[in-house]
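Questions regarding the structure given below will be posed in turn.
Yeah, one chain of the complex is gone here, protein chain that is, but the others are all in their spots.
First chain written, first letter: the chains are A, B and C, and each begins at residue 1.
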Amino acid sequence: MNDRATDSPPGRLASWEKRTEFPLFMAALLFLAGYAVRVLASPGTEPWRGVALALVCVTWLLFLVDYAARLRLSGLGLRFVHAHWLDTVVLVLPLLRPLRVVRIYNAVRYRRDQPRLDLYARVMAYAGLSSLLIGFAGALAVYQQEHGAAGATIRTFGDAAWWVCATLTTVGYGDVSPVTPGGRAVAVLLMVCGLALLGAVTGSFSSWLLQVFSREDDKRPPERG
Amino acid sequence: MNDRATDSPPGRLASWEKRTEFPLFMAALLFLAGYAVRVLASPGTEPWRGVALALVCVTWLLFLVDYAARLRLSGLGLRFVHAHWLDTVVLVLPLLRPLRVVRIYNAVRYRRDQPRLDLYARVMAYAGLSSLLIGFAGALAVYQQEHGAAGATIRTFGDAAWWVCATLTTVGYGDVSPVTPGGRAVAVLLMVCGLALLGAVTGSFSSWLLQVFSREDDKRPPERG
Amino acid sequence: MNDRATDSPPGRLASWEKRTEFPLFMAALLFLAGYAVRVLASPGTEPWRGVALALVCVTWLLFLVDYAARLRLSGLGLRFVHAHWLDTVVLVLPLLRPLRVVRIYNAVRYRRDQPRLDLYARVMAYAGLSSLLIGFAGALAVYQQEHGAAGATIRTFGDAAWWVCATLTTVGYGDVSPVTPGGRAVAVLLMVCGLALLGAVTGSFSSWLLQVFSREDDKRPPERG
Partner (left out) sequence: MNDRATDSPPGRLASWEKRTEFPLFMAALLFLAGYAVRVLASPGTEPWRGVALALVCVTWLLFLVDYAARLRLSGLGLRFVHAHWLDTVVLVLPLLRPLRVVRIYNAVRYRRDQPRLDLYARVMAYAGLSSLLIGFAGALAVYQQEHGAAGATIRTFGDAAWWVCATLTTVGYGDVSPVTPGGRAVAVLLMVCGLALLGAVTGSFSSWLLQVFSREDDKRPPERG
């Protein structure tokens, strides 16, 4: 009888998600690596560019299979598309997959049997890690859009990385900036994601600092009174 | 006797506001659409530019009628102008009407009998939606002021939209920026509104993330102890 | 006996501060107006420039007299300089006087017998008002430093005001920016003051919005349950 509860749609969905968590994280890293090689390799280095393209396609297919499996297991039909809209967006734009890194991160920490980090530290680690991955994906995408455009100021991957840092921190020097519609669309996506994530880092750091200082007060004996 | 209470000024004002909420929201969207067509259509496309102008004038008249009706129903006389200063400002500058979107948004959600969103999610949705509408209105206004000016860097609507994104997120590359006094006045308005609204998005996201992480802690059983 | 308590140094200091609060606020506005006329008037308009200079000197003298009186009344001797370091800074740089606007603002509101504003609204009003005054003073000071310099991009007071808005909101386009050491020193002061004050506005607005949304939840009856 208990087994049926585990076999009900939500139970089987949860079990599927638990088992695919780590492989999908690895697939996301491979996707990013393949995309990076595809974008950064010069046209002459043919065997590697082909391998990279294959890697991108295969991992994307994996994401598609996972999405279809979860859609079926959930028993929701097409309402799944709306209820899990973030997953749907991430399926269409796999470069945004870092946004889902949080559950993996927790899983990894559990596996290693380490003590869990403090709440603020975990939020900082999660948001910082996501920022890093999103920033890397954004630099690749902007570089791909821009490096051949007329009048572009982002001409090397180094320029793109420098531009991403200035954008995510909202400094925005403007010494290099995208000029093509495609590059600017990536930039807007990056600004919105990055703003929220770095706001979370900053806010948590501020709260954490306040906590450290006020905890220090409690530990000390009252001053000679 | 109870009916008199409903007929008292505040009661009738509330009932008026409830019934005009949705039509006014629609009128605001039409106003924005008419303004957009008027600004973006090239001078040759005459029938549409005339329709757009008529649309702008008619919807503005509707706002005026609503304001007059509420002023009268409130029974406050001219003190209404001061007590509802945000409405007064929005009447004079209808492009700021998105700032009043919150009540509509709630009304819409109720009508559809959906469960209410989480508090942080609603604040994010409200502030994000307002930012979007204000940003669109700001891009139109800046484009109108700038695209014909001498030495302007904002020459297409795409430039204006790109500039609005860089401004609302406070990145501010400066590759394109307004040069006319009118364009700069719109920019300052946009900075102030956008800064507050996006600050709300960022702050809520940060709080929401902290909540998600700390709720996860509660759900888990204590670790093998 | 009770009278002696009022005549003790702290009591007399408080009474002095209460009586000079409003006159000093007026003097600060006159100082700002005199400084503005002095900076903005063209060299030919001689009678007014002289009047403005006199106004600046007289009001500065008033600040000096007030500082000396409070130093004496406090009974602290030279320790007063350290204990009230903000007052000391404001005496030397009277353009920063807006930072002390808070107590005046409260006093003004009391005098008019209006209900006190909500806590967040007051913080927003105080920080917003201070930003406005500091921004005006900063625009004047930067204009004075820059408008005659070689290679300056800030050439009119309008440029200076536009630059101040872009700086206080941390957008920072960089289309105009100070080039002289004096102008840059003013800019750094403005960044630090403005950053903190606008951070307070943003933070309060975010908290206020959350409060509005959560209060709305409480007012509604639970949904048909």
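Going forward, contacts are C-beta pairs under 8 Å (C-beta built on N, C-alpha and C of every residue); 3 or more make two chains touch, one makes a residue touch a chain.
Every value quoted in this text rests on a predicted model; they were computed, and no experiment measured them.
Listed residues A:Thr59, A:Ser130 or A:Thr170: the one in touch with the omitted chain is A:Thr170. When the full complex is taken into account, the listed residue touching the unshown chain is A:Val201, out of A:Leu91, A:Val123 or A:Val201. Residues 106, 116, 119-120, 122-123, 126-127, 166-167, 170-174, 177, 179, 181, 184, 187-188, 191-192, 195-196, 199-200, 202-204, 207 are the ones on chain C that touch the missing chain. Residues 170-174 are the ones on chain B that touch the missing chain. The set of chain A residues touching the chain not shown comprises 158, 162, 165-166, 169-175, 198, 201-203, 205-207, 209-210, 213-214, 216-217.
One rule holds in what follows: only the chains that are shown with their structure count from here on.
Look at where the CA atoms of chain A average out and do the same for chain B: the two points lie 30 Å apart. Chain centres here are Cα averages; for chain A and chain C they lie 43 Å apart. In chain A, the residues that reach two or more other chains under the touch definition are 170-174.
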